[in-house]
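For chain A:
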Amino acid sequence: MFEIDWNILLPSLVVAGLVLVVLCVDIIRPDNKGGVSGYLSLLGVGVAIWVSLSLWGRSPTHGLGGMLFLDNYALFFNLIILAGTGLTIFVSTGFLEREEGGRSEYYLLILAATLGMMLMAAGADLIVIFLGIELMSIALYILVGFFRRRTDSNEGSMKYLLLGAFATGFLLYGIALVYGSTGTTNLREIELAVAQGRVYTHPMLLGGVALLIVGFAFKVSAVPFHMWAPDVYQGAPTAITGFMSAGPKAAAFAAFFRVMVASLGDLSGDWSGAIWMLAALTMTVGNLGALSQRNIKRMLAYSSVAHAGYVLVALVAANERGIAGGVFYLLAYAFMNIGAFAVIVALGRKGDENLEISGYAGVGFRHPGIGLAMTLFMVSLAGLPPTAGFFGKFQIFSAAVEAGYIWLTVIGVLNSLVSVYFYLGVVVSMYMRQPVGQAHAVSMTPFARVALLTASLGTLYIGLAPTSLLQMARQTVSALL
Partner candidate 1 sequence: MDYALESLIKIAIVLGVIITTVAYVVLAERKVSAYIQNRLGPNRVGPWGLLQPLADGLKFILKEDVIPNHVNKAIYLIAPAAILVPALMGFAVVPFGDTLMVVGREVQLIISDADIGVLYILAVSSLGVYGVVLGGWASNNKYALMGGVRASAQMISYELSLGLSLIGVLMIAESLKLSDVVNLQATGTVLGVLPAWFVFNQPIACLVFMVSVFAETNRLPFDLPEAEQELVAGYHAEYSSMKFAMFFMAEYAHMITASALIATLFFGGWHLPGVDPTDSSFALSVLKVLVFAVKTAFFLFVFIWVRWTVPRFRYDQVMRLGWKYLLPLALLNVLLTGLYLTLNR
Partner candidate 2 sequence: METAVFYVLATIAVASAVLLVLFRNPVYSALSLVATLFAVAGLFVLLNAYFLAAVQIIVYAGAVMVLFLFVIMLLNLGHSEALESTVGRYRLTGVIFLCALLVAQLTAVGTRQLRGPVAENEALRTENVQTLGKLLYTDFLFPFEVASIILLVALIGVVVLVKRETPETT
């Protein structure tokens, strides 16, 4: 009969249960009175983190008809995703109150997206990965358009939906071709089929791999499939923009890495060139695009494109150090980026989100705490020591050198230099420009303070004492190689 190993299911089961609980609570207490849904979601995310941590370090298994993995790799990504979700919920409580009445569907959708991401990280079958992507994407399409009365929110949602559906098509066609040539959608069996040469029509398999790459490249917003990112990031509610740039990106990379390295690793000679191009283009276009942006959300959108490029470098290297570095970098990126968005949320007011970078003039003196935090995040995003961003980038680039990709490393380092200009532009604006107009009070809820503090401390901690986390990241690699 069909045995279910509940341990494998446990982390996703907690989040899935949470989705249903929030749904039912909304029936009993409609319209999120007293913010119950927010508290509940936080509690549940905490439980899920605890579960993931307690499962850490077991020998890797898979189950449910070979559909899900339980290994350190999946668990580490669970931590990244859940941390992103938790921080976003912290940021959101006050934000929603201010902007558009906190409806509990908001939390429900965030949790559903989180479930989707966790399935992407743990999926052992292309079908599960695909379903995870869809679950995450559908929830995100709606979250982006959550502010129904704002045209930019609607526009972002629409663009995201259309291009996302397009990407889904590529991905599905890729899966179909891989299935057609190997006869299975199971990742381990694909690996076996490729290794033993049980592949019908090699060109078909390569076509499938190419389409898979296109599909994933859309989801991680790699150039030339990044067109949606700036508009969507700008239109989405700010808290959601932060959420999108952390968890979903990490989850897409989780699935991308697992499919490419674990299943199709034997074909790396065929695909690494393509990823090389993608990585180089993504870093360059992302950073150059960010240079000319005046709107801080748009700037961070291009920056997130650029960061996808850095992580792609890790995929090109595809060695132990590279993968560990990529995984580690995604964790660091979650903290520093959500932190940056928390600052943006804090500096906005109802009806005036204050998104122009020039509007940040003088923030450093008027609100020293916030200014300091923002400086930390910008420095970390630029990759300067002693922050999380520096250490992650260092890992990735040294892995690329180790694997012999000198030119790619050079491109990456040059790009990092370019990025210093626009990240520090924000800091310059905060500290060295005369403030224009009247100062307005910044009202942060205790929750938002906690979020900002956690993100700052996380960024600092990862930068200053990376050893233990890097050790954990190294332990994930065995699942892939």
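If you want to know what made the cut, all candidates are chains of the complex that A comes from, given by their letters.
Basically, a residue touches a chain if its C-beta (ideal position, glycine included) is under 8 Å from a C-beta of that chain, and two chains touch if they have at least 3 such contacts; residues count from 1.
Computed from a predicted model, the values in this text were never measured in an experiment.
Participant: Would you mind flagging which of 1 or 2 touches chain A in the complex?
Facilitator: My answer, from the options 1 or 2, is 2.
Participant: Spell out the residues on chain A that touch candidate 2 in their complex, using ranges where they run on.
Facilitator: Spelled out, the residues of chain A in touch with candidate 2 are 2, 16, 19, 23, 31, 64-68, 100-101, 103, 105, 108-109, 112, 115, 119, 125, 127-128, 131-132, 134-135, 138-139, 141-142, 145-146, 148, 180-183, 198-204, 207.
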